[in-house]
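Scroll down for the structure; my scribbles are underneath it.
We show some of the complex, not the whole, and keep each chain where it was.
Every chain is named by a letter (A and B) in the order it is written, and numbering of its residues begins at 1.
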């Protein structure tokens, strides 16, 4: 098998994308996250699964939120975590990315958490890693697999199973790695229908998302769904949309209570954060009874713990 | 009781200001700090009072010194400490401060150490926190309660009690949160007299400090006092004072040996740091036998440990 993410014994070696990972493996990770969550909620304050292991955060794109989530996940499992400051690092002195990786790896690093604005950087590093695991924390608009996992975990918590669900994902689909990883995961777990909705300029190219429907009509997209995922829209992107300002964006593509009423009564509302209140989501919906946004954040820790444990504990 | 700092059982839930905290509570914190100091000086290298707890440094104003003091205090009690980098965080991406707080709290954070240039931010966060404790590490010119505690602890070490003492606080009183928290604490513990001294433009408005005297005459202010607190003067502020340069400031408002001789023989000299040697304090006074400036720094660790233990250990 040429996928560097799977080793000769069929074990997961890196986590680059959920695409192609397969239902059993994804459900195994979700089960592991659930089990870890139970142990911590029952009173464990740390589990030494990763004692003596070193995890390095290698964030070429700043993201305090995601970095902190990975850092806490690793530390609660007993790992030593180092935040490698790229801005003042050798990479900025002309060293190749591969040499930076090899150097930090030679210091005894067991896993790298990588975020990069270019698609494919984590896969490229995975191909060069000698023994360390690479965890993709977001590359370009391609994949953000732990976000996909935490979203699936949150959906499963509320809906018991993902199979057969109808899901709407709304906003800037084109540039969103969250949308892509959610779709990969939802397909793998048998979601019945995935509707992608947003302004035409922010929808993906036809054919990129087989099995999904594309539309610009949010009311229609929400009709009868079990899950609504609202994506962050960058304010600069709105400025690029002809005839739209923030107010008009909210009027056409924002989730408010009236619109949410089109979804199933027990539909859940998700958002990967950070939110622009009043732009893609109304404040009362963000804080409302159907919102599971803070549960997503909490589940992020356990989903990342599960991935770290899966990749490192068996080695 | 509407003060969010005190819970329904009368326990301290946040530390926002010493103002109104009451003598018993402040003395309890000082006693706890003293007891922790004894344990560490007797050879403890860490006490697991906060094992499994997560403390997040949320510094909107850079302060390596204070941040490091809190970090060491928390880590020596066994907590996991995360330094949240505001500059690259979601708050700078348009997220509200309350959403940033809720998000990091949802990751399992037990306490936030908050510094912010605007008065009232820690109180505002305390009103929104679901379960985490908020510790004010300095807001605007309003309060810096752990500095007040460490100053009281240092005074008590040397003078046995605060009650009945005469204290001079000198320099830029108007902009100083240290002066305010010192005054709150000194009043609560029964200091006999508090003299605030500085250039007229840097004195507070009349009536803001009831029970204190204001003056521009440093010689008179020092006469017979037990404690001298010299405040840092920002060089930019001197430039704004008519007819004063650094040399003239030192001549009129700086503490040198001759001036210090006006205080009691066993008076102690304090400074919250960082010092401008030769501007608000002469080098030989800063390094002299009456200086307790480095003791203040050492006590800062124990005062912060005491607050963290009080706020978190009982939960």
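The rule we apply is simple: a contact is a pair of C-beta atoms (placed from the backbone, for glycine too) under 8 Å apart; a residue touches a chain by one contact, two chains touch by 3 or more.
Everything quoted here is computed from the prediction, not taken from an experiment.
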Where 2 copies are displayed, count of copies in the complete assembly: 3
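Simple rule for what comes next: only the chains that are shown with their structure count from here on.
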Distance from the mean Cα position of subunit B to that of subunit A, given in whole angstrom: 41
Interfacial residue positions of subunit B with respect to subunit A in the complex: 51-54, 56, 80, 82, 84-86, 88-90, 93-96, 99-100, 102-104, 106-108
Interface residues, subunit A side, partner subunit B - complex: 40, 44-46, 62-65, 68-69, 71-72, 75-76, 235, 273-277, 294-295, 297-298, 300-301
